[in-house]
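With one protein chain held back, the other chains of the complex are shown just where they sit.
This part shows chain A:
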Amino acid sequence: MKRSVAVLGAVLSTAMLAGCWDREYLKDLNLAYSVGFDLTKDKKIKETVELIIPPESEQSGTKNEIHSAVGPTTRGSSNELRARVRGNMRVLKNGVQVIGKDLALNGLKPPMDVNFRDPDNPSSNVRLIITDGEASEIIGQKEVGELKIGEFLIQKIESLEKMSLFYPPETMDTVFKALKDPGQDFALPYIGLEGKEIVAKGVALFHDQYFTGELNIEDSIMLVLLKGRSGDNARLTKKIDDGPLRGNISFNVGKKKVKRTFKVMVGKNGEVHVQLNIKLKGLIEEYTGSHPLTEESLVRVNQELSDILTRQARDVVRSLQKANCDIFGVGRELIAYHNSLWKQKDWSKEYQEVQFHTDVQVSIINTGIIQ
């Protein structure tokens, strides 16, 4: 009796436990490495994907294919796509999502919803990129040099993050957070196509879910510094127009930590003041002037660079306010520490009235191996 029960148990468990419903064989999948979304003229979503095709023999490399389809929603166009590609298309390994400008102008929330809702969609390491044209054109490049388009985009964004163009990295999750937060906006990498080349143009600024403005490359670096962050390097080139020191100076402020003071203060009549100061430590990498950079002249250089960068920082803040992009989270500070005031405010309108007091201080700590 006992023996037969044991045998029955063994048979049953081999029959029942070996199987698994939620399995997917890699050989059956077509992995999409990069995805692009555009808004068509009749307000539908056009999805373009780069599929990676495994090699047929072990010696040859993988190939990629580009497909696109139009549907009423993101998932809808994915379903359309599945009718076109061979086998099952999955985005499990998706690393980058390109969004066309028209779609970004129209709001990110509806097309992004599926990314947050379906747990199978990766989100923690997916970069979002905005392009000034059509995302399908970017993905449609298929290959850049030796690299497939998806790999190229990821490598490009990651290297630009190290160069402080975009930092800290914005992924699907951080964007989700900012999309839902009334007191915090975000900026995404902004790229474009020049001829056959994919060029970084700076950052695209967002308010709520809408694309509202852009910053060029130098200003993007300044924005990162104003956030108090920097990648491995943050290189700026400025022209000094001051007597004997006249010349161009290239310096790197990303090697040392940025010191930042950020204070949100409320005046008597409920007006909001923001004090935003950063202190940068720079390493000179290039100087085309003829005067040697002695200790005395460095004082002048520090003064000049601080002036130039302060002016630039104020311009950046003005552009941010014009775009209504509360990237520093002033609204979040108000929610947290001045809640009753926040409730009276219509932040979308009143953010532009915030008075920023911005100041940048540069001190050169290294001039390289010559003076």
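One rule holds for everything that comes next: contacts are C-beta pairs under 8 Å (C-beta built on N, C-alpha and C of every residue); 3 or more make two chains touch, one makes a residue touch a chain; residues count from 1.
As a working rule, contacts and distances are computed from a predicted model.
The unshown chain of the complex is recorded in UniProt as "Germination protein", chosen from "Germination protein", "Cell shape-determining protein MreC", "DNA polymerase IV" or "Peptide ABC transporter permease".
Considering the whole complex, the residue from A:Lys43, A:Lys142, A:Lys177 or A:Arg318 that touches the absent chain is A:Lys177.
When the missing chain is restored to the complex, the residue among A:Thr62, A:Asn125 or A:Gln371 that touches it is A:Asn125. The chain that is not drawn here is touched, among residues A:Glu47, A:Glu80 or A:Glu333, by A:Glu333.
Where chain A meets the chain that is not shown, the touching residues are 16, 20-22, 116, 119, 122-125, 171, 173, 176-177, 180-184, 329, 332-333, 335-337, 339.
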